[in-house]
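Here the complex is missing a single protein chain, while all its other protein chains stay put.
And now, subunit A:
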Amino acid sequence: MAESEEEVDVLVQRVVKDITNAFKKNPNIDEIGVIPCPEARYNRSPIVLVENKLGVESWCVKFLLPYVHNKLLLHRQRKHWLDREALADITCTLLLLNPDFTTAWNVRKELLQCGALSPEKDLYLGKLALTKFPKSPETWIHRRWVLQQILRQFSAAGRGRKHQHQQPDAERSQRPSEHLARTLHQEMKVCSDAACRYPSNYNAWSHRIWVLQHMANGNVKVFHDELSSMRFWVSMHVSDHSGFHYRQFLLKELITEISQTPASTTTTSSPQHQCSTVPSSSPPPHPDHDQANGELSGAEAAGEEEKQLGPTTVLQLFHQEVELCSDLIQSFPGHETLWSHRRHVYYLWHHWRGEHQQHCGSNGGGEPDRLNNGDPGLLKACAPSPASEGGAAGESVNGQRHVGDAMEVDGASLPNPRDSKRLKRGVLPPSTPALPAEHSFVSGILDSCSNPEQRRFALAYRKWLDTVIGHQP
């Protein structure tokens, strides 16, 4: 079936049109793919639309791609004119076949900037591309750019609202944050789908983190909900290092937010947060909640929860995470990811404890009342102390300096006189991962498990505890 240049031209134009029409006919297309089909039959279109799946017969792809690819480049070099609609259609076809073609995404950015395309269209196109190419770096990169445009729109809208003459309409003021919440949710879903399609999908998970950093910064409720909703997923994907890293990220952010100043809210109190942070990660809030307060109501609710959050919650978070990790390690022997997760969680715990001793110390009388409601072991561990752990204030866990922190409350005799005061405070509840508990966990695994991989990882963890945590500089 030899094709002349004109024949190819006609064929391709038809195919591009068929694709465009397919989207017009069915705005709910949710997956794309190539249908193995070595030869064209009966002059039928190679574009197949069945329910919500869009397929391209494989025979035409080898004509289609080079043709639309070169056409776009000719346009880019000003050698061939294409109107906006044609550009949109051609780039759509191209990106469904080859979503790493950066320049095609850039053409769409320009169309977006001049209003010929809506951001939602590109989020949709990207979502489709990811069903077939779940890692595609350029698709994720373009997605972040589009989301930034959307966020900018919200900020602008927010500033505009302040100058409205009429009374702030509850419905109107809640619309942007509802839209934002929906967008956030959609991103979580897109990330989740892509993570399911490709194991340990670095790009999907790092995008997920980016979204939270930019659209839910400081929002404890969102982080908390994400942590809860991910429990099941990671239990079903125990080799997914990126999935577990996401939990480490969430934990760290939660701990940072909760530990900063327990008595004040840290979510959406600042004006810039009002528009760029969603009040809740669950579907848009019920109307009766949002009477006069619009986008602030969710934040207030989160704030109220926050007032009760504090060291007890942090302890609970650690306890739950360690419990999850231990369960999985025992249920699924020989998974490096799970042991790696344990290291991260232990490190966060170790670092938080170091900071928290200091925090307790500086808060004297205010703290104990609240702590009395919590774990009695915690109270003992955090009696006000005149000394404070040097160098840990406000530090992130980034950086190697904290690796050398002294051990605390582990029964060993230590040269530092401050540490003997800590020893007097008594023992932390058994569920919290103190160093001896970790060592006995390792011993327990070694005693009961013959899986060679599991033993290897258990020994490596023990070595890590001794070298990295126990190390004195």
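Basically, a residue touches a chain if its C-beta (ideal position, glycine included) is under 8 Å from a C-beta of that chain, and two chains touch if they have at least 3 such contacts; residues count from 1.
Everything that follows uses one rule, which is that contacts and distances are computed from a predicted model.
One chain isn't displayed here; going by UniProt, is it "Geranylgeranyl transferase type-2 subunit beta", "Origin recognition complex subunit 4", "Integrator complex subunit 9" or "Dynactin subunit 4"?
The chain we cannot see is recorded in UniProt as "Geranylgeranyl transferase type-2 subunit beta".
Per the definition of touch given earlier, which of A:17, A:135, A:343 or A:462 contacts the omitted chain?
Of all options in A:17, A:135, A:343 or A:462, contact with the hidden chain holds for A:343.
Decide which residue listed in A:52, A:102, A:260 or A:443 touches the omitted chain of the complex.
A:102
Out of A:22, A:116, A:141 or A:157, which touches the unshown chain?
A:141
Touching the left-out chain: which of A:91, A:183, A:242 or A:259?
Considering the complete complex, A:242 is the one touching the chain left out.
In the complete complex, the non-displayed chain touches which residues of subunit A?
Touch with the absent chain occurs at residues 61-62, 65-66, 69-70, 73-74, 76-77, 98, 100-103, 106, 109, 138, 141, 144-145, 148, 200, 202, 205-206, 209-210, 213, 239, 241-242, 245, 249, 252, 335-337, 340, 343-344, 347-348, 351, 397-400, 402-403, 460, 468.
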